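Can you read through this structure? Questions will come right after.
All protein chains but one are shown at their positions in the complex.
Right, chain A next:
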Amino acid sequence: MDLSTILNSKKIKLGFFFAAFSMFFVVKAFASQDSSGQQNAENGKQEAFNPTPAILEHIGDSHYWHLWNETSIPLPIILFTDQGLETFSSIRFNRGRDAYEGKYHTYKLVEDKIKVVDKSGNVDKATSKKIYDFSVTKNVIALWVACLLLMVIFFSVAATYKKTVGKAPKGFQSLMEPVIVFVRDEIARPNIGYKYQRYMPLLLTIFFFIWINNMLGLIPAGANTTGNVLVTFVLATIVLIAVNVSANKYYWKHIFFPDVPLWLYPIMIPVELIGIISRPFALMIRLYANISAGHIIVLSLISLIFIFKSFLVAPVSIAFVLFMYVLELLVAFLQAFIFTMLTALFIGTAVEEHHH
């Protein structure tokens, strides 16, 4: 059987290209971990590679933007202390090794969290509780980048719309229009009904924000924003507020005066009140867990190479990683869709008109 046609097909070539591409980045990103492993080996201990810290470091937030090996971009530290504002660069911490003596206290990074230490280097818990960390971390920068990208994309698209009034869409506009119309016709209209127009800006912003953040999170050395529970917490809180602010009297009647016998009220009302919180809570957990899980799987598959300490594992790993990457591209869209659709659904139930 002649299989050369399969190998010569464009898709396969593209696949190899991406495999090589992702290998280049991911292997480089892990090189730092590798070097620390070598250090351990030099210490005489033949320790097995433990992927957990590396994976957690990759999916977590940080005061540095780690690129490769020892190279990382230091980010600004902003602290609200009990005595005043304190700003300095995270380069002062020397990757967590040194303490920095600021204006009011001496600070040190403990597990990438800023703590106040006394002169002998012990953590001063009481004072640490009085400082609030408003640093521009890796995830904050990543959010800014995402916001900036969205603005550049959609301002230009809006400008094109102004230029081509009443004409067929062209260029980037024709790429975005089906997605915008999809959000309107498949998400907003069926779930909210005729009042959908008021909620279009929120739904579109949520949809594209989550989507672009999911995609940016897939870029090696990028930040994992939507896999950060705090980002999804913020989104879910905004959904919670939007749903309850737009809720009409029928919605509240359904919660406080449901159509059940009076003796069931002590059960029903708490259940409904929990429901108000639990729905956005489910949104928060769903997005966070899905995106984090995807990243953890990709990183674990890459870690196999370092666990087995063999490049022979690499092709297998890369094949699986490639598969996961393609899957994650789908998940990136899917999670944005699900989050937006459930938001529309919740808004829909809140603004629904009941006629008894």
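The rule is short, and it goes like this: a contact is a pair of C-beta atoms (placed from the backbone, for glycine too) under 8 Å apart; a residue touches a chain by one contact, two chains touch by 3 or more; residues count from 1.
Here is the rule we go by: contacts and distances are computed from a predicted model.
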From "FAD-dependent pyridine nucleotide-disulphide oxidoreductase", "Branched-chain amino acid transport system permease protein", "Succinate dehydrogenase flavoprotein subunit" or "ATP synthase subunit b", the hidden chain's UniProt protein name: "ATP synthase subunit b"
Of A:F209, A:Y288, A:F306 or A:F339, the one touching the omitted chain in the full complex: A:F209
Residue touching the undisplayed chain, where the options are A:L56, A:L85 or A:A158: A:A158
Residue, one of A:L56, A:I73, A:V181 or A:V271, that touches the chain absent here: A:V181
Touching residue (missing chain; options A:N139, A:S317 or A:T340): A:N139
Touch criterion as defined above, residue of A:L67, A:I91, A:M200 or A:L304 at the omitted chain: A:M200
Contact footprint on chain A, counting only the chain that is left out: 61, 78, 80, 113-114, 125, 128-129, 131-137, 139-140, 143-144, 147, 150-151, 154-155, 157-158, 161-162, 165-166, 177, 180-181, 184, 197, 200-202, 204-205, 209, 230-231, 233-235, 237-238
